[in-house]
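Shown here: the complex without one of its protein chains, the others still in place.
As written, the chains take the letters A, B and C, and residue 1 is the first residue of each chain.
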Amino acid sequence: MKTEVVTLNKERNVTLTAYLQGVGGEFRYVTKRPAILILPGGAYQFCSEREADPVAMPYLAAGYQVFILRYSLGENAAWPNPLNDYDEAMALIRNNAEEWNLYADKIAVIGFSAGGHLAGAAATMSKNRPNAAILGYAVLGEDVKGCLLSAPSTIEAVDYQTCPCFLFSSRTDNLVPIQNSIEFMGALAKYGISFESHIYSFGPHGFSTADSSIQPKETKMSARIPDWVEDSIGWLKEMFGDFGPAGLEVPACKARVNDDFEAQYTVDCTMECLMKNEAAAKLLNDWMTELEQSGNEMVKGVSGKAHLVLKMKLRDVLNFVRLPQMAEALNEKLAQIEKK
Amino acid sequence: MKTEVVTLNKERNVTLTAYLQGVGGEFRYVTKRPAILILPGGAYQFCSEREADPVAMPYLAAGYQVFILRYSLGENAAWPNPLNDYDEAMALIRNNAEEWNLYADKIAVIGFSAGGHLAGAAATMSKNRPNAAILGYAVLGEDVKGCLLSAPSTIEAVDYQTCPCFLFSSRTDNLVPIQNSIEFMGALAKYGISFESHIYSFGPHGFSTADSSIQPKETKMSARIPDWVEDSIGWLKEMFGDFGPAGLEVPACKARVNDDFEAQYTVDCTMECLMKNEAAAKLLNDWMTELEQSGNEMVKGVSGKAHLVLKMKLRDVLNFVRLPQMAEALNEKLAQIEKK
Amino acid sequence: MKTEVVTLNKERNVTLTAYLQGVGGEFRYVTKRPAILILPGGAYQFCSEREADPVAMPYLAAGYQVFILRYSLGENAAWPNPLNDYDEAMALIRNNAEEWNLYADKIAVIGFSAGGHLAGAAATMSKNRPNAAILGYAVLGEDVKGCLLSAPSTIEAVDYQTCPCFLFSSRTDNLVPIQNSIEFMGALAKYGISFESHIYSFGPHGFSTADSSIQPKETKMSARIPDWVEDSIGWLKEMFGDFGPAGLEVPACKARVNDDFEAQYTVDCTMECLMKNEAAAKLLNDWMTELEQSGNEMVKGVSGKAHLVLKMKLRDVLNFVRLPQMAEALNEKLAQIEKK
Partner (left out) sequence: MKTEVVTLNKERNVTLTAYLQGVGGEFRYVTKRPAILILPGGAYQFCSEREADPVAMPYLAAGYQVFILRYSLGENAAWPNPLNDYDEAMALIRNNAEEWNLYADKIAVIGFSAGGHLAGAAATMSKNRPNAAILGYAVLGEDVKGCLLSAPSTIEAVDYQTCPCFLFSSRTDNLVPIQNSIEFMGALAKYGISFESHIYSFGPHGFSTADSSIQPKETKMSARIPDWVEDSIGWLKEMFGDFGPAGLEVPACKARVNDDFEAQYTVDCTMECLMKNEAAAKLLNDWMTELEQSGNEMVKGVSGKAHLVLKMKLRDVLNFVRLPQMAEALNEKLAQIEKK
């Protein structure tokens, strides 16, 4: 393994540490690797070393190229300095993708506490968006003012270009109220963004990997807290694709759960989204009427459950009325409707 | 193991099946067992057998007495019939606690989909509240109208007497929108109720235990979905206490995360709660001023972060300013303030 | 779930308890189930209830039909009474395979301590051999005399028809010396029988599933001991095949690791086995000479490592010299050599 340290901003003491693993040779099939950029916490006042190197190790073990950003802190932290640091680091990593043997479009960011705020900002308001974000007991809403008055809430910034997110935290976090995670999830749900979330029953703020070499053993916390490490690696495999004979495989999970925010209408849009468009609504209503008249019993069930059905994707409704084969024809017709 | 089937309502075809394990003898120390009541799903139209027996097994393996309620369905399901069935079943279990060798105050309920709605109703609006509730891909909000028009949302019903909850679901659930879980968590957070929650990246509705004997193997779903089973058992151990030499041990996790809704003020109330009371606010402000004048540097930090501090418990603020030993004296003074 | 209790021998108080799960309906694809027969321990003096019902539960959860045999004990235990009890039980299960919805050729046996001896005897010397055997801290050698003087060692009884075995035990077992497991494995290796084995660093005899409701919590034992339960289920899936859309799938692991004891020679025999036959040895030597003369460098490496190569399968040698495509032609020639 090779270590490189790049100074990004001497004045503000910003550095990027790279832990780079080899490719090829005995690492059969591995010609490039996915990457992860670590943003340690520390209330924008200091850099929590517990959330730097110890976090790097499990991702290295999982085959990643790993980077640690030590961003602007304390007097240098006035917003948007830390976000600019992130943007610069991500640009550097993407630009060096070939030299550093990594996939430029498979770079995750992971942040803890205030670093989790920065990761949330990276996911929602940066120039160089990451491809996935892991948010550990993150300050995501207005509570961030408690550490950095100039920093904005990330919850309102969630948009349909936000990358998939993995959130974890403790229900009894004694510093960052759990509402930060809940409200961020609500925003992700609104925009159809993929996410996974684990809120553990109890435990303190700032447990890092919760390994016994880091989190004092007498700490009272849920026995499941250390699971987030392997779970986040499993999740990244689903979002980026696992290592396969011809590079990373096709991801098992898509970045968005429906097509509501895509450029054109498809059967993977929700009924709610389609029904808001006059032409699409007419198409669907005509189709359902026709079916109902032709005696399809399932459609009757569906029309009677408008409330539930509105939130389903058209494809799921088709499966429900046992007409999955209609997807293609409907897709063609929907494609002709202009989306505004 | 002994099996009993009790008919609760012949007309509505409501039965309670009991799987009862022995105590004493070689089961050294085990004189009573915790219990769990299973509420299978099925859209209030049918009883999903995949969510009945197969769910019983892991809890039996973990030492529980297990019950399955087959509640009012279809034409018999008009609300509040199912909730009345639940109430009757829980009353019967509690009344038979001695005969059935179980702890009357350590009875969880677990429900799936529409059964998860019933479990949510049990937790929030029943006469005989359970001691913990596990809500599996549950319909918790107004979406319940899609299966049973007369059934109410449980989200608005959450109150400070709601039992601790464990929620799990798939982000891409194609029938029950993920907002059901997110909004229920928001309501639990508002009332300071303990909970744990796992939202997995992707997978269909209705996976039950996700064992390969139940969920067809070709199903595309997150590799972490089957974890909910053991995780829920671990969570119950934290809420009820694990088996120990003198019966169940003291639970590791409390049912509420703070004392805001208790009968009197304590240092385990949030600052926000205390500051709303004039006398308590005066007490705290006087104390902080005094400390600040005495040169305590940490208190300065605290007063400058009012926003963050308001959501913390007074005890955590005391720890933060390194005066944990003041908890007792403050508790005494707070106890004298009348709570309205 | 249906429970049946069959009395096998009234005089000797031998019973078979059946826990039978449903098939079809919502258990899509499941038309039959694999089965497991539990043989609790108790030094052939009593029946350890800790090793009866609590062991049934995890296999039920994994989709098995489960049986518990309460065999001849104490004064009734004179050998071969317990083995006869086993044989009768297995015959009954196989005969009822259709009625009980189970695969007659996918029936495992699991035994603990003295019950592990009986399971070992079932695997090696019974009339109705099981299809797999799980041996928990089992008395397998002459040490069995310590509980039942008339009982034989099973180690010398291992033969090439012995079923695949899964062994687990504690290195510091204070009753059954670890040599029992080691020597049994040695015998399995000699006959090319598939097995898996987990010897945990420390822990007492008789921990059963090691669940906290069974094994007193203050017990000092390796944190990995409870893993045997899920590991044995994973192993059974590999030996029997996992549930799939058309019944149990093709097993991932074969019952024997080579073809040395099969009716005819193949490239899956070890070199050692083949070289003992004059005709096979000539075939291989001629072939190697020819290759060497044709300049194949790898073969030179192989002939110089006779010691190591003798223990390899011919197929692995072919892969090593990068001539895997020769397997078919050699198989044809080997098939013509008569095996004595």
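In this text, a contact is a pair of C-beta atoms (placed from the backbone, for glycine too) under 8 Å apart; a residue touches a chain by one contact, two chains touch by 3 or more.
Since we're looking at a predicted model, the values are computed, not measured.
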item: Chains in view touching the one left out; value: A, C
item: Touching the absent chain when the full complex is considered, from C:2, C:28, C:224 or C:276; value: C:224
item: Chain not shown: contacting residue from A:72, A:124, A:209 or A:277; value: A:209
item: Missing-partner contacts on subunit A, residue numbers; value: 1, 3, 21-22, 25-30, 33, 48-50, 53-54, 56-58, 60-63, 209, 211-214, 216-218, 237, 242-245
item: Chain not shown, touching residues in subunit C; value: 142-143, 145-147, 164, 171-172, 174-175, 177-179, 182-183, 185-186, 189, 194-202, 220, 222-224, 227, 231, 234-235, 238-239, 252-253, 257, 305, 307-309, 311-313, 316
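In this section, only the chains that are shown with their structure count from here on.
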item: Chain contact graph, described as a line, ring, star, complete graph or other shape; value: line
item: Copy pair subunit B, subunit C: interface residue numbering same or different (half cut); value: same
item: Contact pairs, highest-scoring chain pair; value: A-B
item: Centre distance in Å when subunit B and subunit C are each reduced to the mean of their C-alpha atoms; value: 43
item: Subunit A-subunit B separation of Cα centroids, rounded to whole Å; value: 27
item: Of all residues in subunit C, the ones touching two or more other chains; value: none
